[in-house]
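Only one protein chain is missing from this complex, and each of the others stays in its spot.
Moving on to chain A:
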Amino acid sequence: MTSPGTSETTGRAGTGHRHARGRPDPAPLFAVSGVTVRFGGLTALDDVSLAVRPHEVHGVIGPNGAGKTTLFNVCCGFVRPDAGTISRHGTPLTDLRPHRLAGMGVARTLQGLGLFRGLTVTENVMVGADRFRRSGFVSALLALPRSAADERALRERAWRAMSDAGVAEFAGRYPGSLPYAVQKRVALARALAADPELLLLDEPASGLGHDEISELGAFVRGLAERMSIVLVDHHMDLVMSVCDRITVLDFGRVVAAGAPEEVRDDPAVVDAYLGEEAHRGGSDGNDGNDGNDG
């Protein structure tokens, strides 16, 4: 991972990128403010604030156990914060529940894959598009034309998401029979099928090779034209080249926030994260790391 050049040049060409940076300060699409989460004696998040602007790729980085996944779990309603608020388009979300998220236009990929192994790739992605269904139980029971039309529409959406993510050729396969990198893309396609305005990606590059990561970077950049993205990953090259802004967590605290260049040179970050990386003697982050998924 010595030359971030490829994803740098391909990635930064997107118009959404310049757009997001050029804006003075657009209203945040999604904001977390003053969030604190304690698990028993452990403070996983400590007064964390973060605002995601429209069409922005917002990076969240930090060493293992820094609280990145926990932050996502708070945003998704899996973990109730002990303090702090979460708001969307400026409106506080008081009773956030995971199942309401999709309807609000928020999609997330999990740190593990979280694919449905008994469902084909198409079916997996169709579940992601489920929020667009229109017909109910009775039409499914009687296989009424509305139900069939609904299925066609979902299949169509799934197909588009699969083509976007480049997994259309595996439509009829089961996830277990596919290479890990393809499975990751299926998980991405499933999230995209929900047509979200905010996409939360938890370590999308873990377990991928160098070329696959550059590809992913360009892809995420392209997505920013359609949605906002919060990207959690350990691959610094990816995060630095793709993100408009970065928030750095360490032991649950925000130790730095700002544009990639600012963050990169911040001594606190070097201390907390890059220092640790250098200490470990590899710049590759930790591949295939499987933490808790909430």
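Couple of notes before you dig in:
Heads up, the rule we're going with is that a residue touches a chain if its C-beta (ideal position, glycine included) is under 8 Å from a C-beta of that chain, and two chains touch if they have at least 3 such contacts; residues count from 1.
The rule is short, and it goes like this: contacts and distances are computed from a predicted model.
This complex has a chain not shown, and the name its UniProt record holds, of "NADH-quinone oxidoreductase subunit H", "Sigma-70 family RNA polymerase sigma factor", "Branched-chain amino acid transport system permease protein" or "Sarcosine oxidase subunit alpha/sarcosine oxidase subunit delta", is "Branched-chain amino acid transport system permease protein". Only one of the listed residues, A:28, A:54, A:128 or A:204, touches the absent chain: A:128. The residue from A:118, A:209 or A:267 that touches the chain not shown here is A:118.
The chain not shown here touches chain A at positions 76, 78, 98-103, 107-108, 110, 114-119, 123-124, 126-128, 130-131, 133, 135, 137, 140-144, 147-148, 150-151, 154, 174, 176-178, 190, 194, 293-294.
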